[in-house]
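For reference, the structure is listed below as structure tokens.
Missing here: one protein chain of the complex. Every other protein chain is in place.
Letters A and B mark the chains in the order given here, with residues in each chain numbered from 1 onward.
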Amino acid sequence: MPKYAMAVDLERCQGCRACVEACKVENNTSQGVFWMHVFRLEEGEYPETRISFLPRPCQHCDNAPCVKVCPVGARYKRIDGLVLTDYERCIGCRYCEVACPYGVNFFNWKQPAENYYMDWSDPDIQPASGGEVPPYRNPELDGRYGSEQKQVAGGGHFRGIVEKCTFCVQRIEKGLQPACVTVCPVQALVFGDLEDQESPVSTYLRGKQSFRLLEETGTEPRVHYIGGRTPGTDVREIEPVEGRVGA
Amino acid sequence: MSANAPGTPLPQGIGRITPGWLTIVGLAAVAVALGIYAYSLEASEGLVATGLRDLGTMGGATWGLYVTFVVYFGGVAFGGVTLAALIRLLRLDELRPIGRLGQLLTVVALLLAAIAILVDLGQPLRGLVNLFLYARPQSPFFGTFTIVLSGYLFASLVYLYLDGRRDAAICARTPSRLRWLYRLWAAGYGDSPGERARHRRASFWLAVAIVPLLVVATSTLGFVFGLQAGRPGWYSAVQAPAFVTLAGVSGVGLLIVLAAVVRRVAGSEDRLGLNVFRRLGGLLLGLVLVYLFLLATELFTATYTGEVVERRLTEALLWGEFAGIFWAALAFFLLSLALLLWQALTRRWSIPLLVVAGLLVNLAAIGKRYLIVVPSQTHGQLLPYPEGSYTPALGEFAVIAGLFGLGVLLIALFMKVFPIVELPEEEVPAGA
Partner (left out) sequence: MRNVLTVLMVVVGFALQAISYFALAAPWVTTGVASGEPRVVGAPVLFIAGVVLVFLAAVVYELLPEKRGR
């Protein structure tokens, strides 16, 4: 069985947020939902400031608090290490969301159809679109994956359930890399199988200093960070993503 | 026995509809209607109608008012039935007249807690099905607690039923429209010495079974928060004992208030005498003292340790966004403590003052529950997310008001069909 993991090279990351965009396109996530988020951080007092970037996917923890607290077993960990949500089982209690120390879970507050960035039925855009609704929905997101054959891929499926980064399960199962990894222009993100000594992550991590986020909470994350360090205590986020879903 | 004579009305104003009762029921019904309307909006639009939002980049709280009241109602339920059971276990005969009120309070509060959970779920219908199919004991709250909740709802119903048989038999002696109900409820109870002894045994063992399991259940409620290592302000061993104590405080406080109301409207001044209230007041005093001690421990730990996020959270509590609620809750606790202490020291107990204390502790308990649920989400992020905020939407307040309305409605209805204060002991009727 593979043991999937991700490496994030903080020395390379330039904070362009291309991965954030790629994730949204690939997984068709709703308004204000950022399965991948890149912190743009500032530390210290002017003129002694230091800027740093910190990409934050779901950490796919080995000892995942979100899995532990899910009352109905909708959140589960696969043998290959992916932490996924069964969209047909989740009852929307959001316990996983409060239990996760990384803030990576997103609830579908609205009806999916009302929750996209562009409302294609809006009369104002009819002249431009000619009434066409582009086939933007990736059919692979409706598939069933893994030995459990559960609906776990993509976002915005049902109202009132919780979704989060899946490491692009629909791509991994085809032997592809997650969308964020493919798109990163400086290859700051590396994905692969830790069991396989020759996989990109294994070779990348070999012999390098690495750390994981919030290790003190005992979550055993599967995302390893290289270069840089754990964000200090007086960091501020500059240009925070403002994604509050409106009523 | 006068209740036997034809023409005598049923005790405690059962079956008599008074204008005052109608007003209360009308108001409660309006609140319920309001709550249903607010929830229907939420059901059609989704939870976007509430003030809740995601943690992290969305800068919100994902558990809010609803969870606050799940915890609050759960606590009240615990207080009610525990007291009723303790009366049996410790033979506190003086307090017997409020036993039924305690049991009823528990049944109603559990029902309200269950509704509050359902209202909070994104997929309530799935919740009803999936919790029964897949619930996992590893999940402290919605797994275990929902099961425990349904179990305890049943347990307190059984308790209420068995304890009420004698009174039902007494009521069944008077001809009335509800006679069939009393006959059914009494199920042939004749109040013979043998039956009394058997009932005493059965309710003793019921009490033995209920108390420890309820402590476990309420602790589970504390574990919901106390076990979350990734949430500053929640991860604490004091969480479970503090939950149980505060549950007792709010339960006993509400019981005092209810008992005072019942005393007036059901004409039970003699049964619910000052001695009952004095006992309850003393109990409340003890519980408030223990709770304040736990609270002080918690605060001292939080301010003393240097952990940054923990400190930021404490600052938000003490001087920041939540300071208003925090200090108000503390002031209410201290005020009620002063009221109770003064009465205890001067040995002059007064029902109005006790009612004030009961109301104050309940307001404080609600505030404290809110402060447990919300700040850790908006101000307790370990990664450098900006501070979040949460303001409950009007609809959320309306739903909560509806829940309280439903509670009042149920208790008011009960009062018109069954003696809410246990009828006095009487001689064994010869003809039974």
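In this text, a contact is a pair of C-beta atoms (placed from the backbone, for glycine too) under 8 Å apart; a residue touches a chain by one contact, two chains touch by 3 or more.
Bear in mind the structure is a predicted one, so any value in this text is a computation, not a measurement.
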Option from B:41, B:162, B:215 or B:229 whose C-beta touches the chain left out: B:162
Sole contact to the chain not displayed, among A:4, A:53, A:76 or A:145: A:76
Chain not shown: contacting residue from A:17, A:37 or A:68: A:68
Those residues of chain B which, in the complete complex, touch the missing chain: 131-138, 147, 150-151, 154-155, 158, 161-162, 165, 187-188, 194-195, 198-199, 201-203, 205-206, 209
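Simple rule for what comes next: only the chains that are shown with their structure count from here on.
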Chain A-chain B separation of Cα centroids, rounded to whole Å: 41
Residue ranges of chain B touching chain A (in the complex, touch as defined): 45-49, 52-60, 62-63, 120-124, 126-127, 130-131, 133-136, 138-143, 146, 228-231, 308, 377, 381-386
Of all residues in chain A, those that touch chain B in their complex: 32-34, 37, 39, 41, 54, 56, 65, 68-74, 89-95, 97-111, 158-162, 213-214, 217-219, 231, 233, 235-237, 240-241, 243-247
